[in-house]
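Just one protein chain is left out here, and the rest sit where they should.
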Amino acid sequence: MDRNQLNKWLKTPAKMGHKYSLHAVYFCTGCGIIEVPPSITARWDAERFGVLPVATPRQANLFLITGYVSVKTLRAIIRTYEQMPEPKFTVGFGSCPINGGMYWDSYNTIKHLDKYIPVDGWIAGCMPRPEAIFVAVTHLWTLIDKDMADGYKRYRKNYQAYRENQERALGKLEWPPLFSIGGKG
Amino acid sequence: MSLELLLAAAFGGSLLTYLLGKISSGLRDGFAVFVSVILVAMIAGLYGKIGAVTSYYHFMGLELTLRISPLSWFFAMAVSTLGALSVIFSLSYMRDRERTDFYYLMMLLINASMLGIVFSGDLVSFFIFWEMMSWSTFLLISYNRGSALAAGMKYIVFSIIGSMAMLIGMLSLYAVYQTVNIYMLSNLVSSASPGYLLFLLIVFGTAFAIKNAIMPLHTWLPDAYAEAPSPFTAVLSGMLTRMGVYGFLMIMYVIIGSVQTLNMGYGLLKFNYILAWLGAVTIVIPTFIAMLQNDAKKLLAWHGIGQGGYMVLGIAYGTNLGLAGGIFHTLNHAIYIVLLFMSVAAVQYRTGGERDLNSMGGLIKKMPIAFIGALFGISGLIGLPLTNGFVSKWLIYKTLILNGSPFLAFTALIGTWGTILSVYKFLHNLFLGQLPEKYKDIKKSPVNMQIPIVILSLTILLFGILPGLPLKVINSIIASFGFKSLNVTLWGIVSETGSLNTINLFAAILTGCVIIWLILKTGPKSVSASQENTYAAGASIPEGKYHYTVDFYNPFYRMIKPYLKDFMDIFYFKLAGWTQTLCNIVRKTYTGYVGHYVTYIVLFLAVLIFMQLKWSLW
Amino acid sequence: MNDFGLFLNGINPVLFIVVPLGFAFGIPLLGMISKKIVKWVPVFVYSFVLVGALSNIPDVLDKPIIIQIGGFVPPFGINLVAGPVGILFSALIAFAGLMVSIYAVVYIKEGPEVRYHILYLLLLTGAMGVVLTGDIFNLFVFFEILCISSYTLVGYFGNKSGIESAVKYLIQGAIGSSLLLIGIGLLYGLFGTLNMADLARQISSADPVTVFIPMALMITGLGVEAALFPLNAWLPDAHSSAPSSISAILSGIAIEVGLYAVIRILFTIFGISDFIMFFVFLGVLTLLIGEMCAFSQNNIKRMLAYSSIGQIGLMVFAFAIATSHAVAGGLFQMISHTLGKGLLFMAAGYMIIRSGSMKTASFEGMGKRMPLTCVAFTIGAFSIVGLPPFIGFPSKFLIIQSALAKGTVLFTILTGLVLMGTVIEGAYFFRIVQVIYFKKGNGDSERNEAPIAALIPMFLFTAVIIIIGIYPKFVLGILDSAASELLNQIDYIRSVLG
Amino acid sequence: MQIIAMILSPILALIIGIFFLGLSRKMMARIHWRYGPPWTQPIIDIIRLFSQKSVTHGHLFNLGLILSLAGSIVVILFIPVGRIHPLSDSGGMLVILYMLLLAPLGLALSGGEAANPNTSIGISRQLILALGYEVPLLLILLALMTHYETISIVEIVFRQQYAGWALLSSPLVLSGIGYISIMPAILGIRPFEVVQAPQEISSGPMVEYGGPYLALATIQHALNLFIGIALFVNLFLGGAGNPLFFFIKMLVVFVLGIFINAALPRLRIEQAVQYLWRWPTLLALVGLIVVIVMKSVSAG
Partner (left out) sequence: MDIQGVIHFMQNYTYYIGAFGLIFIGLFIMLVKRNLIKVILGLSILETGVNLFLVSVGYISKGTAPIFSNASIEGKSMVDPVPQALVLTAIVIGVAVLALALSLAVRLYQHYGTLDLRQIREQRW
């Protein structure tokens, strides 16, 4: 059997898997994390959507950034993101990752997270309620179905630019580039 | 080819090696390898001559003989092979060290005396070779100086105690039966009174228990193993210590005979039962103490004690399964412990003699062959299926369970689980985990270290998958002791109460592995990641800057540490202290004051006269 | 054998005594000619004696050589009895004397050399006389020659410790001699004879209680020289303060000769033929105390001296068992002790000179500095401990074997104690071996071997130790006949008195 | 026939194991008053993981996992499921005991090469815990083997089908209770979840597994569940004549396990070992002694 054929044939269950098995790293950057426990416990029960908090980025495919991103945490965010296996999806939770939110003029806060890592979806609000997470998850499903949740592909493609941005904000990074800077994975 | 020639070659070879070393070191190395390999070939060639007896010398009116029995051939083969591999291994390990000539002389001398021990047809030659082995071992244990000296002292003191006990037994046999020939004795002794036989078993048993490091007499071993030069530690642990097992077999099953030995005592106080329990204790406690060790060689040394317990348990239990298991375990243990010590030695060679487990790690990428050796070694040590250690342990367990000794079986089994903990720590702290920065540029082990490691690793696997090969020889040994032979196939044991089939196991595991590997292959190709690219809560790890293979079982230590002191060692140290004090008190007799000395003379005279008047001594 | 058949079969044993004695008194004259000649005199004398002793061995195995001095028939005249025991001992004395005299050629450099060699010859003459004589008073005289010359030689260097040891040795030795003399006097008073054979003949029919007092006195008197347990306080002092060559002779010859006298008196004169419990215990006690004292020494020569006490204990143990094997074993042990301890003292002598101290700690790294000496020392130590294939092994083997052949529980336990002593012995000797070879010296590590004249005797001792260790049958024949001579009182009487 | 059994047996085990995983998640959710994921969720997870691209830390990282899984599969081949027992005459209980080692050891080796501190902690806990429950487990198994005088598990099952369940037979009841009390530790569920402890050491030995590796690890976990329960069913509940009954028995035992899992908090590793070496060991020891005494009474 042709390998491409096989890939196509395998793709559908894989996509299903990506959709219904979103194992998430909740990155507790700020106050947003307070909304996560209700969402995964008995009150809202995220597990019925297949969303399950996991302990390490290696096991996850959903990255939920809950709250403002300081310069210091950005380093950890990038590191965590790079350690997640592909395909992986990022969702910014709350206003702060989008544009800084109430820290819009803070010298120490990253205003636009998507300059540094690709973000597939945003949940606006300060704070968004737990239901908003599920809205985001269902949106993400649609995006995955349409192959539009392609943040990880963008990251690979524009890695040089991302890396430059990252280094601009953080100075020299300790770890070697994830992809070769030439753009090839 | 006769046995005298063999021994002459062995002893002469060692001396010649020493002399050649004075000429050129290359010549010496080559000759040492040549001698040891030739010995292997010669012994292999002796296989057909089992039963041959030669009388080689008359010593003080005694006829000294050499003899090949299946048992001695088996041991000799193991001794010579492992000796040859150790010599090959030593070539680069010992390069650029001082007194290399001396090292090779002693190494080959020890090898030769071990061959002498196993081929001895009478107790006097046995004793002579035994003593030669003891003192040459002492010299070689002390070779590394520093703390090795204390280890050497400990060894030789225990060793002399053992030989003296053996001397008593041997000479009392001679006094009673007017012969020291083992095979003549075996006909004569069986009619002796049980009390005398017990005496023999105890005195000889003491000697062999010391050599085999049975529990209350084990304390010389950890230090000696740890401090001896590593390639020699391999020999020491592999065969030299196991001469004790040979001795036990000889006294229990050859001289006294299985019928008498196994009927010694009553009920639970049977001799072999007590010995088996000593073996069981020797399994459990040292294995757990091994967990507390942070010194790679000491850890293995404690396991050496523990594994010795299995052998004694097997042979003391006195069933054909147990006996086969004990003997087979001796061989297996020799193979894997030699392998393990060689791996450690390879690491030591490259890291500059480092033995501290807490300061190493991650060497798997730098020294893969040494790692493979260690991996196979610990698999054998644990007794994972498909390694040789499994088969022998299986035999021992089975006989223990089926003959109604579940507690012995329990101690033996629990020893295995203790073993896993400590050997995994050993493997992990040496080869896995993060590579410290100072070992970043470490090189692979040299080829002559790799060859023995690879050979031994393959042997472990071979005997694990086809245990029938050695078990056939072992069958002839236990048949010569008067036991029923096992129903051995090439790949296991056939029996009604549960048989073993390693080839099935092998096939199953292999198939399983291949299938899973194929499944893993169908997934997306994984990317390899450096050791720094590991999850640390989002923090990045600067290269080589963190290292954590320290205190691996700390929570557990907190629980068991107070119970796992080496109480016997403490006791012996106290005993030595008391002896010292006693000696100091005794020598105060010689006060230096002449008046006292004159008093002694007068007193002596008075006592002499008084005693005669009182008791009429003459 | 006729009266003056000097060269009939072998060399007449009288010459073993006469020649050294003559040369001893001739030495001052030779010393006037050249000092250099003097130091070679003992070498020549004892080469001759050794050859003589060896040449007599074949004859002696058949029948003892009895020499009547002045032609008086025993029991009236003084006679020499060169039986297997006598010849064995004279060969041993000659061999050790020869070796040590070669050693002394280079070793003795300071002090009154001429007097050293006189006294040395006298010492050995005394020893030779003791082992060859058949007359009990003659034994006393030779014994005194031996003792006095050894008192003097112990203080040879004239240093503090030497003089002190010599004085103490002298006081104890003099008491011992006096007791011995009283015993001899009592015996003479009882039996009216001084000839050993005659005494033996008469004692066998005498009242044991009457005989006992002289016997106890003689044992005590000779016991001082033989270093039995409470009487041996002089030994460690004397051995450690004497020049090493003299230590070798004291340890290798003097105490052995003392012990010889004890057993000769016990076995031949008093006719003990069964084992003697008191001496069995005494032997074990001496052994254990000697070894224990040696164990806690850090002065090498003292350690070796105490080890000699231990070895004497082993010999006493062996002789006290009083079977022919045991006595042979005891005699064998004497040989092995003479060789081993002599070797150890000689090697230690030069090691002390090179390191400048008697402390064992100062021998660190000696293995590199004087390898040959150290090998000799090691072999001596191994032999003393009784490791095969050295001479100590067969001798110890024989002793333990005969002890166990008694077959009683008591003897098994005592054997166990004896072997415990061996364990302690092993512990301290191996400690020294470790220090020599496996400790890095902090001093200079240049190779600085002992001079060749000192190495030759060491080498020969080593060779003999190994050769007899491997081929004990070289000496077993003479040992057996010596043992039977000692134990067989009747034969002795018959052969002497005809 | 044997070949078919060899293929069938692991597949059956896999299905049952994964079903148990799903069931446990569902039931846990219901006990928590949640709706919970569908019981097919583990399958979805595994499919998702197989399509992800993971990192590897070296050959041993792969090999260890493979060995671990292969070990589990071989154990399954030794365990009779109904009458399917393809390999159980190749070494009996002793081989099972040893092969049970292969799974944690393989994971440990694999995790060791991952060079992650959490892994090390996890492995150390895993091995300690294994030592902890092996002490009572060995005593229990020895009691069984002594009682039935065989080391063959098939024989044990066979004997129970005549003589009644071991759990209910008089000499082995204590051992059976002992086994129940250590079963959570064997299965690695709460209160003995210290090995994984996701909140504490980021799922311990699995911390570096992603993608297919994690999928294999999940399968391994499923098989482990199967083995632990199947052993109990075989050894104490008399096995079963056919796979269906076997499954039902397993289900009952497993549901019991889930309730324990849901109800209890996690023990620290010392506490776990202390517990395991106290009550279950005591029970097992008494059980073994009872077996020996009964045997000697009936023998003489």
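Here the chain labels run A, B, C and D in written order, and each chain numbers its own residues starting at 1.
Criterion: a residue touches a chain if its C-beta (ideal position, glycine included) is under 8 Å from a C-beta of that chain, and two chains touch if they have at least 3 such contacts.
Just so it is clear, the model here is predicted, and its values are computed rather than measured.
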Chains in view that touch the one left out, judged over the entire complex: B, C
Full-complex contact with the absent chain, from B:479, B:503, B:559 or B:598: B:598
Residue among C:111, C:185 or C:477 that touches the chain left out of view: C:185
Touching the absent chain when the full complex is considered, from C:198, C:237 or C:256: C:237
Contact residue for the chain not shown (choose from C:53, C:175, C:483 or C:496): C:175
Contact footprint on chain C, counting only the chain that is left out: 137, 141, 144, 148, 151-152, 155, 158-161, 163-168, 170-171, 174-175, 177-178, 181-182, 184-186, 188-189, 192, 194, 236-237, 240-241, 293
Where the missing chain touches chain B, by residue: 587-595, 598-599, 602
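Note that only the chains that are shown with their structure count from here on.
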Chain pair, A-D or B-D, that carries the greater number of C-beta contacts: B-D
Chain B and chain D: spacing of chain centres that average the CA atoms, whole Å: 36
Per-residue multi-chain contacts in chain C, two or more chains: none
Residues within chain D bordering two or more other chains: 50-55, 118, 202, 207-208, 211
Chain A-facing residues of chain B, complex: 530, 532-533, 535, 537-542
Partner chain B, residues of chain A touching it in the complex: 27, 56-58, 75-77, 79-80, 83, 173-176
Complex interface listing, chain C residues touching chain B: 167-168, 171-172, 175-176, 179, 208-209, 212-213, 215-217, 219-220, 223-224, 228, 230-231, 233-234, 236, 270, 272, 276-278, 289, 292-293, 295-297, 306, 382, 385, 387-389, 393-394, 397-398, 400-401, 404-407, 412, 415-416, 419-420, 422-424, 426-427, 430-431, 433-434, 437-440, 472-473, 476
